[in-house]
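Removed from the display is one protein chain of the complex; every other protein chain stays in position.
All chains are identified by letter, namely A and B, in their written order; residue positions are counted from 1 within each chain.
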Amino acid sequence: MTVKTNIQLGRSESDPDVLLEVENLTVSFPTDDGVVNAVRGVSYQLRRGEAMGIVGESGSGKSVSSLAVMGLLPKSARVSGSIRFQGESLLGKSENQYAEIRGNKISMIFQDPLTSLNPVYTVGYQLAEAVLAHNDVSKQGAHDRAVELLRLVGIPFPEQRVSNYPHEMSGGMRQRVVIAIAMANNPDVIIADEPTTALDVTVQAQVLEALEAARAETGAALVLITHDLGVIAGHAERICVMYAGKLVEVGSIDDIFYRPRMPYALGLLGSLPRLDSSSKQRLTPITGAPPSLVNLPAGCPFTPRCPLAQDVCEENEPNLVATDSSAHLAACHFHEKLVGVSARQLFSTTSADPDLIDSADQEVAQ
Amino acid sequence: MTEPTTKAAAPSAGKPVATDPATGRVEREFTVKDRSQFQQTMRRFLRHKLAVGSLIVFLLLVLFAFVGPHLWKYQYTTITPDNSVPPSMKHPFGTDNLGHDMFAQVLRGLQQSIKVALSIALIATVGGTLWGTISGYYKGFVDNALMRFADLILTIPSLALAAALANNFSGSWWIIAIILGGLAAPYVGRVVRGMVLSIREREYVEAARALGASDIRIMLRHLVPNAFAVVVVNATLLVASGILAETSLSFLGFGVRPPDTSLGVLITLGQGAVNTRPWLFYFPGLFIILVALTVNFLGDGLRDALDPQQTRQRR
């Protein structure tokens, strides 16, 4: 998909299932310290009804690339590449042309439910506003739809709750209201940007449930942005791993979770606590920090943190290439070396545990 | 204070920051230099050209006001034989009907006005910071008493209050400064109190208290430095409002009084001649505007530099 060949372009144009097509998207921000290259050539396709996850550390460009799709980046951002929705180019649309698509065809859920809603209007008003923006219905009709939407996302007593102000609701409830707003016009795509990050663990499940309900109701395709692999595993079919503004690995859930071909993806998995592995295994952190996106040197940006790094990694930044299947792509010079390697073999654990050293050594020796 | 947002990644332990001379490899993690908060603030301020320019102009004005009178051929009290002459090489700003050289008068007026304005800012800032810190730190009864008192002062037009108080005194500049500075202190006090209330709830203050630090120590080491940015910006803006307050008071006749002079006194004396001898009115006015304008620009630049969150993305 990301290898730009004429064959693939030809296919996507004829494929009616492709809703959203992002190609070679770059976003940069001029700042005091220089130009921040937040997104550096991202390409992906989203099909009708599909659920795709984007994972990455904070600052990897995952939110920025989605805001670019919504046309919600600050004015200072420089965007290039192409974003097509149902074959129609979105970049370069005027604010009011864009408004016809936002919330109607593509809608978005933001990270912080406490600040996402306007404190001076009731949630009913804010919901009805979304309905009225794209539908020719009466105020009463919009109000009824607001109540219905609140019921759909699982808010109890929606008839009363509809006249609540945001500050009268809990964080989890407010996020469900935001989800209700996102699904109000039966969009084709819902982009959820870290929808559960700001919430208590106990509430996260309810919010994800509401998100699933929204998908079931609207049949929308989902782009789920998160740094939580656990959330992705349960709610997405396909995963894009982002690092330093680029996609570094793309594949199905199984591809990424069981056959990762990029050391960073492998490292992410190694730092994830799992119930299915033996209790004695330690988590393996990725040492170091993501690179600054200002004046990024040539070569693979993961080089300083990568245990496999060679001289070639300093010089050439690898492209996404197909690995074990045409749908599983990785950007690593040595992706073939990663076949069957576990995170613990590649990365060291934080501290030495005498009980584990022997077994770990044996494993490496094998 | 809000933490400055740095584009540089957080330093991680055990990693060299620059090029490693042994291997010649480029260290890739830090392409942006790590700077101290002071350096960042300075950088941001220096990039604010208008503020830097204003600072230079303001310093030149101060120099002009305090050194100028010693170099100029006339004293502000000197009565020259030229009555009511328009600006010329001999009298750049002309003369008044008694033959006073306006350039010497403006120099003296500027000096007095700047002296008063700086004193007002100093008195109000020191007084207000103490007021606000004590009020915000102790809460309860002390806070209530101090803040209600501040409210009372703020309900009465301070120009009127200042005029009423100054009415009983001769118009020496330091009395004017004390009165106006004292009346501006509650404004500063309220702002500082708000800052203190939010800072005192932070974890590091609680940690200091848990370690047994005394109230005074916590105030001096934690609260005051953290409220510093707001206080500095406020102090700068107080210089601007101070010079306006002094001139207004003098205009009403309750500030600096003749034979001493200030920019406000000069305008008062010149206002009747605005259409016939405009130099008597325009020159002192232009200097007031110049001082207040440069100080306001300076304060704006300082605010941007000290509170980077407001102007993170400059085009």
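By definition in this document, contacts are C-beta pairs under 8 Å (C-beta built on N, C-alpha and C of every residue); 3 or more make two chains touch, one makes a residue touch a chain.
Rule of thumb we're sticking to: contacts and distances are computed from a predicted model.
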**Message:** Out of "Secreted protein", "Peptide ABC transporter permease", "Hydrogenase-4 component B / Formate hydrogenlyase subunit 3" or "Carbon-monoxide dehydrogenase large subunit", which one is the UniProt protein name for the chain not included here?
**Reply:** "Peptide ABC transporter permease"
**Prompt:** Quick one: which of A:Val22, A:Val36, A:Met70 or A:Ala309 touches the chain that's been left out?
**Reply:** A:Met70
**Message:** Touch as defined at the start, partner being the missing chain; which of B:Gln105, B:Thr125, B:Thr247 or B:Thr261 qualifies?
**Reply:** B:Thr247
**Message:** For the chain not shown, which residue from B:Leu98, B:Ile156 or B:Leu220 touches it across the whole complex?
**Reply:** B:Ile156
**Prompt:** Which positions on subunit B touch the chain that was left off?
**Reply:** 148, 151-161, 163-165, 167-168, 240, 244, 247-248, 251-254, 264, 267, 271, 274-275, 281, 285, 288-289, 292-293, 295-297, 300, 310, 315
**Request:** Could I get the residues of subunit A that touch the absent chain, sorted low to high?
**Result:** 70, 72, 74, 95-96, 99-104, 107-108, 110, 112, 115-120, 129-130, 133-134, 165, 167-168, 178, 181, 184-185
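Here is the rule we go by: only the chains that are shown with their structure count from here on.
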**Asked** If you average the CA atoms of subunit A and of subunit B, how far apart do the two points sit, in angstrom?
**Response** 48
**Complete:** Residue set of subunit B touching subunit A in the complex reads 7-10, 12, 15, 25-32, 43-44, 47, 312-315
**Request:** Spell out the part of subunit A that touches subunit B in their complex, as residue ranges.
**Result:** 29-34, 36, 74-76, 287-297, 299, 301, 303-304, 314
